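Each remark here refers to the structure printed beneath this line.
Here the complex is missing a single protein chain, while all its other protein chains stay put.
Per-chain residue numbering starts at 1, and chain names A, B and C are given in the order in which the chains are listed.
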Amino acid sequence: MNFDFSEDQYLLRDSVRGFLSDHWGFARLRAAGGQFDPKLWEGLCGLGLQTLLVPEAFGGAGLSLEDAVLSFEEFGRALVPGPMTDTILVSEVIARFGSDAVRADLLSAIAAGRARLAFAHAEAGAGRDPEQVTVVASQHGAGWRLRGRKILVPAADVATTLAVSARMPDGCCGLFLCSAADARVERNNSIDPDGMGCRVDLADVAAIALGEAALARLVATSTVAASAQMIGIADAALEMAVSYAKQRTQFDRPIGSFQAIKHKCADMLMATETARSAAYYASWAAAGDPGFGLAVAIAKAASGDACRLVCNACLQIHGGVGFTWAFDVHLLMKRGKVLEYSFGDATWHREKVAGLILPEVLVSC
Amino acid sequence: MNFDFSEDQYLLRDSVRGFLSDHWGFARLRAAGGQFDPKLWEGLCGLGLQTLLVPEAFGGAGLSLEDAVLSFEEFGRALVPGPMTDTILVSEVIARFGSDAVRADLLSAIAAGRARLAFAHAEAGAGRDPEQVTVVASQHGAGWRLRGRKILVPAADVATTLAVSARMPDGCCGLFLCSAADARVERNNSIDPDGMGCRVDLADVAAIALGEAALARLVATSTVAASAQMIGIADAALEMAVSYAKQRTQFDRPIGSFQAIKHKCADMLMATETARSAAYYASWAAAGDPGFGLAVAIAKAASGDACRLVCNACLQIHGGVGFTWAFDVHLLMKRGKVLEYSFGDATWHREKVAGLILPEVLVSC
Amino acid sequence: MDFRYTDAEEQFRREVRDWLQANLPPGWGSTFQEPENEAERFAFRLDWERKLHAAGWSGISWPKAYGGRGGTLVEQTIFQEELARANAPEFVNIIGRNLTAPTLMAHGTEAQKQRFLPKILSSEEIWCQGFSEPNSGSDLASLRCRLVADADEFVLNGQKIWTSFAQYAQWCFVLARTDPTVPKHQGLSFILLDMATPGITIRPLVQITGETDFNEVFFDDVRIPKANLVGELNQGWRIAMTTLTYERGPEEALPRLVRIRRDLDSILQIAAAPRADGSRSADDPAVRQKLAQSYIDLELMRLTGLRSFSRLLKGEAIGPEASLNKLYWSEMYQRMTETAIEVAGEAGPLMPGDPDAPAGGAFALKYLQSRAMTIYSGSSEIQRNIIAERVLGLPR
Partner (left out) sequence: MDFRYTDAEEQFRREVRDWLQANLPPGWGSTFQEPENEAERFAFRLDWERKLHAAGWSGISWPKAYGGRGGTLVEQTIFQEELARANAPEFVNIIGRNLTAPTLMAHGTEAQKQRFLPKILSSEEIWCQGFSEPNSGSDLASLRCRLVADADEFVLNGQKIWTSFAQYAQWCFVLARTDPTVPKHQGLSFILLDMATPGITIRPLVQITGETDFNEVFFDDVRIPKANLVGELNQGWRIAMTTLTYERGPEEALPRLVRIRRDLDSILQIAAAPRADGSRSADDPAVRQKLAQSYIDLELMRLTGLRSFSRLLKGEAIGPEASLNKLYWSEMYQRMTETAIEVAGEAGPLMPGDPDAPAGGAFALKYLQSRAMTIYSGSSEIQRNIIAERVLGLPR
C-alpha cells in the first residue's frame, strides 16, 4: 500500500519542471503567439519525453502512464502547447497495437524526435457526446480511406502523423493512422489559441488501421492526460490566486485576510487535491487494473469540475485585472476550458460512473 | 403591471400573523406534541380561513389562491400543523368539480367549521415520482371503491373527509372523496412528527369521484401551497439565523461580523426572495393563466431548493446548539424536509420545466 | 396583482414594435451584421441611437422639460423590452442615460439638469464613469484622485480605470478626494468633467476577449469649473451611492433580462440540434436539468425584478436591496454561459469566426465576457457584504 510516486518519478517531474521554468513560461508562450516553438519541442525531446512510453526495444524508456502523469501535470501548469502529449500517448498504442512494420517505422522516428503525432478525435457535430464519431473509414484494397472532419486537433499543423478515430463499416469505431500531409489542416478559432487546435479535413485519405482496442486505449489515456493537465492548470491558478490575495490590499488589509477569499481558496485547494488523487490513481490503474475505466471517468469528472471551479475563482479573486489580457489568469482558464470539454465533460463522465456502479448493485439485489 | 398584493390581502396576512403570534408559536407547537389542537383550529376558523376559497353562494369568502398564498406562507413560518391547508384547498376543487349534492353537503360543513379535509396523495412505493399512484379506484354500482395505502396524509386522523388520488380502470388518475371514518388511519413515524402525517389504509372504501381535472387542480394548488409554506419556513429560518448571528460572539466579535456568516446569510436571503417571487406568481397564475403549470413547477423547484439551503445554513450558523432539541431550528428544518419532497422535489420539477420549455423551441427550429 | 398591461400600454408596445420593424436596417437579425471593427460599430450604434431620439423614442419616462417623452415607467420598460426583443443595436450612451441622468435628477441643480439632460438624451454628449482606481476597486471609498480648489476652479490629478466609453465620451462624472484629512467616505466629491479639457490621457485596456471596451484614464492638472460640482463639497459618497443603486437595480435588470432570454432561446436551439445518430443534447435529462435551471433562474430574475419594479411604480425608493438584482443576474448568467458550452460539447470552446462554432461562437465569447459581470458594478463579494450589512443588518 503506497500512494506515492517513486524517487525516480519525482526526479523526472523535477527535470521537466526545471526545464520548463528555465526555458518556457507565460512570457514565452505569449511570444510564440500560438505558433510551434521548435526550441520547446527540441528541449522536451532532449529530456527524452517523446520516448517515455516507447518500449526499450524501439529505443524508448519503456515506462508507464504512471511515470508520465507528473509530466502531463507540468505541461498543464506551464501550458505547454503542441504535439508532445499526443506523441507520448499515441506512441503507446502504436507499440501495443501496431504491426511490426508500423512499429519499426514510427516508433524509431518518434524516439529520434523526427515524428510528431496528433490525436484527431473531437468533432463539431458531436454535441456533448464524444462518442458521436462521424468520420468514416472505408476499406480500400488492403488499406483504408478516411473521410470527414475533426476539430481541435492539437498542433495537427506541425504533426507528421495523425491518429484518427473513425467509424468503420460495421458501425464500430477504430483508430487509424494517416500522414498529416494528406489532410487539409487549418487552425481552429479556439478560445485557447495557444493550444494550437486545428480543424482537419480528410478527403479519402489513405490510412492504416490500429483497431477498436487501440482507440479505446488512446481515448482512455488521453482522458487521463487531460485530467492531469487540468490538475496542473488548477494548481497554477490556485498559486496565482493565493499569491495575488496576499499582495493585493483593499480596506487596508491584504484581500487574502478576508474570509470570503480565504474560504474560496480553501475550496480551490480541496477541489485540486481531491481531483489530483483521482488523476494519479487513474494513471496507476492504466497498467491493467480492472477498475481502469471507472478510474478514468472519476478522474475526468473530478478534474474538470476542479479546473472550472479553480480557474473561475482565480479570475474572481483577481478582480478587474484578472479580466485583462495583460494578466496571465485567462491563459490558464482558456486552456482549462478546452480540456474540460475534451473527451467528455464532467456530466458525461458522471453518467459513465453511474453506468459502471449501478449494474453491480442490481445483480446483488 | 403590478406585482404586489392589495391592501386587503395584506390585512388578511396581518390578521393570520397576528393570531398565530398571539395564540400559537413554537412553545405551543411543542406543547401540542403533534396532537390536534382544537383551539388553533377554532381560532383559524374564527378568522374565516376555512372558507377562503368556498364560493359566496355556499357561505364562503369566494377568494382566490392569490388571496390565500400569504396565509400559507404564515402557516409555514409558524409551523401550523393540521388540516387547515388541505381544507382550504380541497374546498376549492369541491366547489369546482363536485356535484350539486356534494357541494351542498360538504361546502356548508366546511364553512361551518364542522368538516376537516385531508388530501391523501403520497405513496411509499412511488419513489421520487409522485405520479406513481397505485391506490385503485374501481366502480361499484353508481359509486366507487378505493383500495390501497397512502402515507404522510396531513392530520388524516382528525379529518372528516379524505380527498384521495387513485388510479381508475382506464389507467388515468382521478380524485375521490371518502369518509375518513371508513379508512384505517395511523400516524406515520415522520421526521416531522408535528406535521401530523398519517398512513391511510383503504380497504374497499366507498368514494365519490371528482375526476381527473379535480386531481390535477388539487395537486397544482397543493404544490403552490407547499411552496408558500416553504417560503415561510425559509423566512423564519433566515430571521432566526440572522438574529443568532448578531448575538452570538466568538473571537470577541458577533459571528455575524464574519464574512463566512455574512455571505451565507446573503445567499439565504437571495434564495428566499427569488423563490418567494415564484410562489407568489404561481398563486396569481392559478386563476387561469395558461402558464400556470410552468409557474407551479418553477415555484416548487425554487422554493424546495431555497428551503433546503436556508434550513441547512440556519443550523450550521447556530453550531452545536442548532443540533439540540431545545433550540427551534430543527422544527423548521423537519417541516421543510417533508414539504421539499412532497408533490415532487426540485429535480423532478426541473424536469417538468424542461418538458414545458423544450418543445416550444423544437417547433421553432 | 396584475401582470397584464393596459390597452394603452399594449398599444404603445405595438407602436414601438412597428417603428422598430420599419426602421431597423434591412436584413437586421438575419443578413445584416453590425460592423466588426470597434470604432465603426460605435459609430453605427451612435447613428441608431440618434435616429431613435429624432423619432421621439428617447427618455420615454423622462420629464418633457428635460427632453423626455413624459411617459410612464411601464412604457419605458416596454420600450426597452421591445428593443431587446428586436435585438436592436445596443446604446452607447448607457452611462449617460442610466447613471448620469438619474444621479443628476436626484442631486443636480436645475441648471445642471437643463444643461446636461437633453444632450444625454440626444446622444450629442456621450458619458463615461470615473469611479474605480487601480488601488480602489472593492474599496471604492479609498480612492486617491485628488480634486483641489484653485480660485473658481478645481484641479484634478490621479488615475481612473475600467472606464468604458472613455475613448468616445464628451463627459465623465468623477468621484475624487477633496478632503484627505477626514475619514475616507467623508472627503469625496462628485464632479462633472468635460473630456476635452487639457491634461486627460486615455489608454485602452485589452480584455481577455481581445476586445478593448474599457480604459485607463490619467488626469494631469485637469481644471474643472466649480459649477460642475454635483451636490455639496465632500458629499460625493452619498451621491455615488445613488449612481450605484441605479447601476444595480430593477430598471437595469429588466431590459437586460430580455437579452438573456434571447441567449437562452439560442442555447435551447443548440441543445435541440440533432447529432449524427439523431439524438440531441436536449434529450439528455442531466442536461435538461441545467437548461431548466437556467430557465428558472431567468424567471426568478424577471419576477423578483418585477417585484422591485412594482415598488418603484408606487413611488418607493430602491435602496441597498438593488444588490440582490445585480448579484443574481451576474451569477445566473455565468452559470448559463457554462451550460451553453456544455450543451455544445467539444465544439463549445470555438469562438466567433470558426466555421464549426455552435451559434457562431457566441457562447465561448459570452462565457469570457460574463466573467467580468461578477466584478464590475461592485464584485459579488461586495454585493453580499451590502446585502448582509445593509439589508439584513449584520454587524460590520
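One rule holds for everything that comes next: a contact is a pair of C-beta atoms (placed from the backbone, for glycine too) under 8 Å apart; a residue touches a chain by one contact, two chains touch by 3 or more.
Computed from a prediction, not measured in an experiment: that's the story for all the values here.
Q: Among the chains present in the display, which ones are touched by the chain that isn't there?
A: Counted over the whole complex, the chain not pictured touches A, B, C.
Q: Touching the absent chain in the whole complex: find that residue among A:111, A:265 or A:315.
A: Checking the options A:111, A:265 or A:315, the one contacting the hidden chain is A:265.
Q: Among C:70, C:285 or C:353, which one is in touch with the chain left out?
A: Of these options, the touching residue for the absent chain is C:285.
Q: Among the options B:39, B:128 or B:184, which residue touches the chain absent from this view?
A: B:128
Q: At which residues does subunit C meet the chain that is not included here?
A: These residues touch the chain not displayed: 284-286, 288-289.
Q: If you put the missing chain back, which residues of subunit A would it touch?
A: On the side of subunit A, residues 1-5, 66, 242, 245-246, 253-254, 256-257, 259, 261-263, 265-267, 269-270, 273-275, 277-278, 280-281, 284, 289, 298, 301-302, 347, 350-354, 357-358, 361-362, 364-365 touch the unshown chain.
Q: Which subunit B residues would touch the chain omitted from the figure, given the whole complex?
A: So the residues of subunit B touching the unseen chain are 122-130, 132-134, 149, 151-152, 188-192, 199, 249-252, 255, 258, 260-261, 308, 312, 315-316, 319-320, 322-326, 329-330, 333-334, 337-338, 341-342, 345, 347, 350-351.
The working rule: only the chains that are shown with their structure count from here on.
Q: With chain centres defined as C-alpha means, what is the inter-centre distance between subunit A and subunit C in Å?
A: About 39 Å separates the centre of subunit A from that of subunit C.
Q: Could you please state the distance in Å, as a whole number, between where the Cα atoms of subunit A are centred and where those of subunit B are centred?
A: Centre separation, subunit A to subunit B: 51 Å.
Q: Using the touch rule from the top of the page, what residues of subunit B touch 2 or more other chains?
A: Within subunit B, residues 259, 263 contact more than one other chain.
Q: So which stretches of subunit C touch two or more other chains?
A: Expected reply: 273, 381, 384.
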